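Structure first, commentary second.
A single protein chain has been removed from this complex, and every other one stays in its place.
Going in written order, the chains are labelled A and B, and every chain counts its residues from 1.
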Amino acid sequence: MIKKYVMIFIVVLAVSAGAGWVFFGCAFEEEISHDPAPCEEEDYIVIGLSQIGSESDWRNANTESFKSVFTAGNGYYLLYEDAQQKQENQLKAVRDFILQEVDYIILDPIVETGWDTVLMEAADAGIPVILVDRQILLENDELYTCWVGSNFREEGRAAGRWLEDYLKLQSRENKEIRIVTLQGTPESSAQIGRTSGFADVLSEHDNWNMLDKRNGEFTQAKGQEVMRDFLKLYEDIDVVVSENDNMTFGAIEAIEAAGKTCGPGGDMIILSFDAVRAAIQFMQAGKINAVFECNPLLGPKVAEIIERLEAGEQVEKIQYIEETYFDTSMDLEKILKERVY
Amino acid sequence: MSKNQASAAGSFRDKLKNLTDTNLLLAITIIVFFLMYLGAVIFQGGGFLKPQAFFNILSANAALVILSCGLSLVMITGGIDISVGGVTALISMCCAVYLDFHGGNVMTSAVIALAIGLGFGLFQGFLVAYLDIQPFIVTLAGMFFARGLTTIVNTKPFNVANEAFTKLKMTRVTVPFMGSVNKRGIYVDAYVEIGVAVAVLVVILMFCFLRWTKLGRSFYAVGGNAQSALMLGINVKRTRFISHVLCGLLAGIGGFVYFLHVGSGSASHAAGAEMDAIASSIIGGTMLTGGVGNIAGTFFGVLSLGTIQNIVSSAGLDQAWWSGITRAVMLCLFLVIQSVVMARKKKA
Partner (left out) sequence: MKKENSIFMKIVRNQCFIPLMALLLLVVFNLIADPGFFKITLADNSAGNPILSGFLITILDSGSELAILAIGMTLVTAASGGQDISVGAAVAIAGSVLLRVLCGTNSRPETLQAPIIAAFLVSCVAAMLFGAFNGVLVAYFKIQPMIATLILYTAGRSIAAWINNNELPVISEPSFKYFGEFIPGIPIPTPFFIAVACMIVTALALKFTNLRLYTQAVGINQSSSRLNGLNPAVIKVMSFVILGVCVAVVALIKVSRIATINYSVIAKDIEMDAILAVALGGNALSGGRFNMAASIIGAYVIQFLTTTLYKFKVQSDALPAYKAVVVIVLVVVSAPVVREWFAGFSKKFMKREAA
């Protein structure tokens, strides 16, 4: 009997020791050097960043932009939490930040609703909340300090207007144009903005026929799956509007696997959003017609806002980041050299 | 008459041995949990010192506690139910659709939740107990069905806007004397979500049920050795049936608590919840082979898993993958401990 207890005791000790070693060891290996009990460091500005996940290149570039700006060298201490695409994880992350008494909370909300309670808790605790990228539907605007991000609706409209001009160039502006849309995560502001922005221009043209819009979840794998379905269900698709680059990559796979072509001179026109490096390279290869930039490099702008808040200034509520678009008529080589992501 | 008494005494001795092992495993679970929490407090300090951190873990895992209780019940009788996660997702979607699209009231949605859970429990219990089909495949089909049905009910995920519901969702149960001072210097009471009260009630009820009712004890008998249970005069089929029905009912309750916690309907809710529930039960000392198990252990098992997640995220490690690895390591170690205990018992 005693032998059994001794053995169990040894195993438990081994578990605890192993777990402790893993955590201590890995915590020191992390690029962002963590000291225990960060809140005792008065000199650092402690930031809690609740990110949606790492589902696409755009998202990763966005995260990297924050991580590279909010470093110990710049006087910041960053607590980063990846919510793996779940709202309840983000709610928990914000609550943890409040408990740990961070100085600022940066939140990229995965969906538009359900944040009232947690933002009130942050306000009660006196922690300013900066929203980035996606937007929230809120009754009380006072609950967040400001929002920084892209004008998604404008991106959608830009795509629509570009298509208008392109069709005029091709003398197809009066023919029936069959369009399909690969949508992003449902209810996300990126998806809502781009779909409705494009719809604004769509409504002006009777000959533009939106055949179908389906959820591609902003990922390459799902984009490929949905495009495969579209190709099986609809003949003669003229335009594919894909609400982010990763879905576009998947769509191109599906299109080529079905024996069709896309891009300038191809069977289908492809419009994509985000404008990551790989997308521009695809444009060089002649597979995408135009990409509409969604600038993920929000880090520097947010850091600037925090500095102004620290200095006691007021900041504008809604701040759009500068964005543009690229198509095959431009000098893509030069553009590629200048792109950071 | 005396033969029955003798065999009853013999099986009581067996039960005692089993119970001792149960207690041993329970002790290990509790010790490990406290060690981990202590480690978290020492290592992180700051936020973890506040009792609110512990209550946050409770609030986030209230639904899992209830689901795990149900799963422990089934596992004690020697079965398994992997449909609880899917049932939870189905309940959240159905209730959300009912509240927002059909303008229902909260009471009825709770009844709907219970009905769905009970329905699954009855159907699966019947197939397992009376048609003698393996519980794994029946509940696997149940899980498939529930998840698929969730998407059929409504394709897009959405947050519930019904006012009465959101009021209930935001209700806080204050825990007196455990509050803390926040950043601004204001004293904030510690609180838990309303689901925690339900979870605690369920745990207490199930604990009493297993320990002090005849039916509860027959769960252990059936799981330990169905043949001898049959000879003791226990209706094995009915016991198994009831365990699945209870598990379904608890899935209904847990599903509604989950719905209260997330406040939305989505097909990806509670993904992997059944595996979390199984892991919690195992960490809590329930053996998959049946006959051994403890609701108190299951409760601490859930807390342990929740604490791991907190430790991982506070350590600044990428929670996404470290959480999975650490939970798997814990599960692995507890399985090894369990098998060691079983092996020793066989030798003795």
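FYI, contacts are C-beta pairs under 8 Å (C-beta built on N, C-alpha and C of every residue); 3 or more make two chains touch, one makes a residue touch a chain.
Quick caveat: nothing in here was measured; it's all calculated off a predicted structure.
For the chain missing from the display, the contacting residue among A:K260, A:R308 or A:R339 is A:K260, taking the whole complex into account. Note that of A:Q87, A:Q220, A:T248 or A:S272, the residue touching the chain absent from this view is A:Q220. Where subunit B meets the missing chain, the touching residues are 80, 127, 130-134, 136-138, 140-145, 147-152, 155, 267, 272, 275, 278-279, 282, 288-289, 318, 320-325, 327-329, 331-332, 335-336, 338-339, 342-343.
Where subunit A meets the omitted chain, the residues involved are 54, 57, 60, 84, 219-222, 224-225, 229, 232-233, 250, 253, 255-261, 278.
Please note the rule applied: only the chains that are shown with their structure count from here on.
In whole angstrom, the spacing between the mean C-alpha positions of subunit A and subunit B is 34.
Against subunit A, in their complex, subunit B makes its touches with residues 24, 28, 31-32, 35-36, 39, 43-47, 50, 52-53, 56, 60, 156-159, 161, 170, 182-184, 186, 188, 261-264, 268, 310-311, 313-320, 322, 326, 329-330, 333, 336-337, 340-341, 344.
Across the complex, subunit B is touched by residues 4-5, 7-8, 11-12, 15-16, 18-20, 22-24, 26-27, 30, 32, 34, 36-40, 53-54, 79-82, 84-89, 92-93, 95-96, 98-101, 111, 113-114, 117, 124-127, 186-187, 215 of subunit A.
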